[in-house]
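First comes the structure, then the notes that go with it.
One chain of protein is taken out of this complex; the other chains stay put.
A and B label the chains in the order they appear, each numbered from 1.
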Amino acid sequence: MTVGNLSVEATASRSHSDLRKVGSHPDYWYPIAWSHELKPGRTFAGHFAGEPIVLVRPVEGDVFALEDRCAHRQVPLSKGTVDGCTVRCCYHGWRYDGSGQCVDVPYLGKGKLPNGVRSYPCFESNGIIFVWPGTAPAADPLAQIGHAAEPGYKSRRFGKIVRCHYTFMHENLMDMNHQFLHRRTTGKVTPRYLASRKGDGWMEVDYSFARPDQKPPLGETVIVGSLRGSARTARDLMTVRTDYPYQTLRMWTRDDKPVLSVWLGYTPVDAEQRRNRTFIVLSVRKPKIPGVLDLAWPVLAWFTDRVFAEDCEIVEMEQAAFDEQGADWNQEVFPPIRELRTLLRDCGNPR
Amino acid sequence: MTVGNLSVEATASRSHSDLRKVGSHPDYWYPIAWSHELKPGRTFAGHFAGEPIVLVRPVEGDVFALEDRCAHRQVPLSKGTVDGCTVRCCYHGWRYDGSGQCVDVPYLGKGKLPNGVRSYPCFESNGIIFVWPGTAPAADPLAQIGHAAEPGYKSRRFGKIVRCHYTFMHENLMDMNHQFLHRRTTGKVTPRYLASRKGDGWMEVDYSFARPDQKPPLGETVIVGSLRGSARTARDLMTVRTDYPYQTLRMWTRDDKPVLSVWLGYTPVDAEQRRNRTFIVLSVRKPKIPGVLDLAWPVLAWFTDRVFAEDCEIVEMEQAAFDEQGADWNQEVFPPIRELRTLLRDCGNPR
Partner (left out) sequence: MTVGNLSVEATASRSHSDLRKVGSHPDYWYPIAWSHELKPGRTFAGHFAGEPIVLVRPVEGDVFALEDRCAHRQVPLSKGTVDGCTVRCCYHGWRYDGSGQCVDVPYLGKGKLPNGVRSYPCFESNGIIFVWPGTAPAADPLAQIGHAAEPGYKSRRFGKIVRCHYTFMHENLMDMNHQFLHRRTTGKVTPRYLASRKGDGWMEVDYSFARPDQKPPLGETVIVGSLRGSARTARDLMTVRTDYPYQTLRMWTRDDKPVLSVWLGYTPVDAEQRRNRTFIVLSVRKPKIPGVLDLAWPVLAWFTDRVFAEDCEIVEMEQAAFDEQGADWNQEVFPPIRELRTLLRDCGNPR
């Protein structure tokens, strides 16, 4: 595929900031944990950009999120115990409620309680617990996570901590020319760039896919094949979208409903944001024949795990190169990726 | 337990120095190794605050201590061989006596011997080898290590390298409100602060202990139960003392002789003093019936190991929080611990 108006100079950054040093903007909802990771009456130790965050799920009541350090001696509250709708530090037993207020020090008078800890707005939806790490008032909780809640779709949740800056994740997914990376897993695929659109805080790119000489692998057949019908179309259509700070990928074969819909969230873990926890919700449209998708699910899981592992390996190499070189030396030639880089820089956290 | 006159502001440090950056003062005797770690004719590689120190035990004669680097090419003398009352470097065979003087270079004329290495005052007592890392003339060797040498007591020696600043160890032991940490091991215990005293380079705090609703666990029964007699008193008494740079803990049930006496020494290992080697000598008064204590010893060992492991885990979390935050953010509300912090700051090594 050839892009008409490519220019070969390296991207001149519009500002002086190095894209890999731009922080994720904290004034958004970020996924911190899968719901199943936090049992009733237990805590979960999460992070956003180096800030430790404890998630607490009372036996009865909603999940709440606090700074994961006791105000007293700074040890993690996540090591403590859940006591009704409060969490108690494991060391000297200081107790905090869901607003972060210290409500008990066992050896101290009630009128003299010390300052508490910070609390974070928090909600749980579609199997993910989100936290608002910023200082501004929270926006509404996300209405939907891809197609996870829609009837007619079956979803898979996966992901892991990837040792790279979140921007490498965005660029990886949006540049479909990287299909070469997956050639052993997906077979030869020829992506063709069709169009791109952008707006305030988002952009998206359309691609068509063709397989000139080969059959698709089993995993892909499972995902899209059964929905395509008997008359194979020449091209499948895909749209990759960055809706800051999330991404989606949708693929169509016939009608307006995507056959595949993927939602991705990237939560920076460490203060330098050289690691992110990637949360992926992959939703596949159920075919007409019931049970086919369930039967094929293990193959689909293997296939998507393998593609994700290949992506993780390459973006971690990009981060390693950045760490060695001390700066972003990328020489981007594909205009949509240049635009994406500008978008990520503009939406990010100036530091 | 409620302390009457607690104020809830964070400790205002009296000086500008961060307590976790105050070094152990070198003008004291510090434990470097257990006697059994240094066999006759062998060496032991120890450390004080980043300084490598080799202990040498000749087949005949007293242990001596030198800087653990050959003057020639700086490799550890502890890798060398013991040759009479000297140690010989493993590389080119340079030889040093107990004063650190170089007494032989095999390929060099006798009149032209190079400068030697530093030696350290050193003594061995009660199963511990102590070194004086400071520059001032040494004080007398310690007369006693807790009750280890007294008749009527049986002792246990244990400890390990703990990845935290030594001051966390002092604060941990002296603040008995941290019994909450050991609730699963010791059962519910209500400590009550009674009094504290202080003097030049030392302070101590008295506590009483009550078990309102429960039996003590087996390990504690073993330690104090057999000495208490049949008429159980309502309260046991405990005194925790910091006698810079050491600590002791003594517990009484009936008379003037403690039923339990613990001595603790903390030797900083690395130059930043973020690790310390903790040496513990725990002495238990023998009950009237002979053999009871020996029988119970394995239970006591398991119990004390477990309590120590819980303490190590929490102080290492405190150090980890310090490392992340870059400064000591402790918000202390218990007056004796505030006094202890001042004592440790005043006695430490200004850097």
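By definition in this document, a residue touches a chain if its C-beta (ideal position, glycine included) is under 8 Å from a C-beta of that chain, and two chains touch if they have at least 3 such contacts.
Computed from a predicted model, the values in this text were never measured in an experiment.
Student: Considering the whole complex, which of B:A65, B:V87 or B:V105 touches the chain not shown?
Tutor: Among B:A65, B:V87 or B:V105, only B:V105 touches the chain that is not shown.
Student: Using the definition of touch stated at the top, determine which of B:P76, B:G127 or B:P335 touches the missing chain.
Tutor: B:P76
Student: Among A:Y193, A:F209, A:Y266 or A:F279, exactly one should touch the missing chain; which is it?
Tutor: Considering the complete complex, A:Y193 is the one touching the chain left out.
Student: In the complete complex, which positions of chain A touch the hidden chain?
Tutor: Touching the missing chain: residues 1-4, 6-8, 175, 177-178, 180-181, 191, 193, 314, 317-318, 321-322, 324-325, 329-334.
Student: Which residues does chain B use to touch the chain missing from this display?
Tutor: 50, 52, 69, 71-76, 79, 90-93, 105-109, 112-115
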